[in-house]
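The complex appears here minus one protein chain, its other protein chains still in place.
Lettered A and B in written order, each chain numbered from 1.
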Amino acid sequence: MGIEKNLANLGIVTTCLDKLLNWARKNSLWPMTFGLACCALEMMVTVSARHDIARFGAEVYRGSPRQADLLIVPGTLTKKMLPMVLRLYEQMPEPKWVIAYGNCACTGGVFRSYNVVQGIDQYIPVDVYMAGCPPKPETLLTAIMMLRDKIDKESLKNRG
Amino acid sequence: MTVEGNETRKEMILNMGPQHPATHGVLRLLLHLEGEVVKKTIPIIGYLHRGVEKLGENRTYLQNIVFTDRLDYTAAMCNNLSYSLAVEKLCGIEVPERATVIRVIMAELQRIAAHLLWLGTYALDIGAMSVFFYCFREREKILDMFEMVSGQRLTPSYICIGGVRRDITDKFLEHLKVFCDTFNDYVRDYENLLTKNPIWVERLRDVAVLPAEDAINWGTTGPVLRASGVKFDFRRATPYCGYENYEFDIPTGTKGDCYDRYLVRIEEMRQSIRILKQAMKNIPDGPIMADVPFITLPPKEQVMNNIEALIKHFKIASGAFQIPKGEVYSSIENPKGELGFYIVSDGSAKPYRMRIKSSCFVNLSALPFMTQGCLVADLIAALGSIDIVLGEVDR
Partner (left out) sequence: MNQQEIINRIQEKASSLVTGTSQGIDCPVVMVDKQHLIEFMKFLKEDEMLSFDLISDVTAVDYPGRTPRFDVVYHIFSIKNGQRIRVKVPVGDGEGVESVTCVWRGAEWLEREVYDMFGVTFYNHPDLRRILMEEDFKYHPLRKDFPLEGIEE
């Protein structure tokens, strides 16, 4: 622990760029206000004081996809809504991540019918799947923590 | 394009949604604007159309309870109740008294939770952010109580055909008592923040006025109808679950503007507490499920230990039993308005037609009428005051 102590006195921290960027990205995940169905209510509750997503730096829900880097898809995706979701996903700048929150986003849920997409991963790449109908807000916090662990393992040469 | 004097005005078509923080879900509004003034509003829905009515025709009566939770997902208990009452009416099932009182308790708790959610998100739309946190804090207490009885916060599927799934415990009653004793103070806090707040009054007064005659003509129900001055509540007009034995007032407005709708919902929360206190005093002992051979599941303890109960459970769950032929329309007073189920049975294990009448669908159809000539900011206030949930609008 000797050398780090001396360096800290000089106000210098050494790390590699990957680690620094990953640390910055995982501690300021900004989701987009995007609620489809019932799971959106549990997502809103996560913002409230009891579960407090602000601990993870993620309470800043952005209305515009251009300013967001996390797309949480809570609720059922229907075929009518699909083009909008694809457009929103394309408008988000890199780096971006997707959490499929709830059974309907993961696999279509209970709704195996003519207008429901059976899982958003048929159209957009998903980083974390969270099952539940709806999953509790603690599950969303677990999803954010799993995503943070995933971001930690990323590297610039793969992601950009 | 019109020419007035030296100015030329051009109509702009602005698209709002389906991804928008203030549309309360996936609603799309096409606005024909002249400057800030809304000339015409065209709501476009269907972005959450999950085909619940078609699914209802392909699943057994028991399986359909799960879909009813997910209609108006802010008021799941009430949706379960409406569906269960419709099927019970069709089959002629009489629900035990204990289950009836428990149903009233759950329905009124759910009404308060739905109104709290509405108030929090509505205040957020208008710009008052703190109310959001306060309302959700109280709502968490109600959701904890739901989790105690059913294991689920949002989609409990607790009220089922014949009664309720599990009995309430003493711990639940303790929490309920504390909640009922303290909730009116919280409502007073919200009122202190909002009711005489000049910004709130300015944003809501005389916005999106819906006169009583038009409210009835457009088929609106629930707080929207009552705020227009029509003293009508299905709990009084066509009582169910013993509501005729409870004392409660029906709050009404005078003008039918957004401010009246806000006041009506605040007062409804107080009246719900009144009903809860009365219900809590007289919970009779007895069974929580009617003993009907072909539709009500036997208790879990028997299923695990007794072979006949296991066979019966298997037969009911897999749809081997059929219910009588006939049709029925049954509706209740949901927090948003009238939720009705029109069920046509052809005598088989699955409904021939399961129609869901949604109050949000009809209330939303009156939005273009209400918001003609208002400003864009007023449109947001009007949309929030109708209190729509797209799960019920689109089904």
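In this section, contacts are C-beta pairs under 8 Å (C-beta built on N, C-alpha and C of every residue); 3 or more make two chains touch, one makes a residue touch a chain.
Please read these numbers as outputs of a predicted model, since none were measured by experiment.
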| item | value |
| --- | --- |
| Candidates A:T33, A:S48 or A:N115 - the one touching the absent chain | A:N115 |
| Hidden-chain contact residue, picked from the options B:V66, B:L193, B:V328 or B:L375 | B:V328 |
| Per the touch definition above, residue among B:N15, B:T169 or B:N217 touching the missing chain | B:N217 |
| Touching residues on subunit B - with respect to the absent chain | 45-46, 49, 51, 53-55, 58, 89-90, 214, 216-221, 230, 232, 237-238, 326-331, 338, 340, 342, 344, 352-353, 355, 357, 361-362, 364-366, 369, 394 |
| Where the unshown chain meets subunit A, residue by residue | 80, 112-115 |
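The criterion applied here is as follows: only the chains that are shown with their structure count from here on.
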| item | value |
| --- | --- |
| Subunit A and subunit B: spacing of chain centres that average the CA atoms, whole Å | 30 |
| Residues of subunit B touching subunit A in the complex | 18-21, 25-26, 46-52, 54-55, 66-67, 70, 73-74, 117, 121, 132-133, 136-137, 139-140, 153-155, 390-391 |
| Parts of subunit A lying in touch with subunit B, wherever the complex brings them together | 32-38, 40-42, 44-45, 48-50, 61, 63, 75-76, 78, 80-81, 84, 88, 110-116, 133-134, 136 |
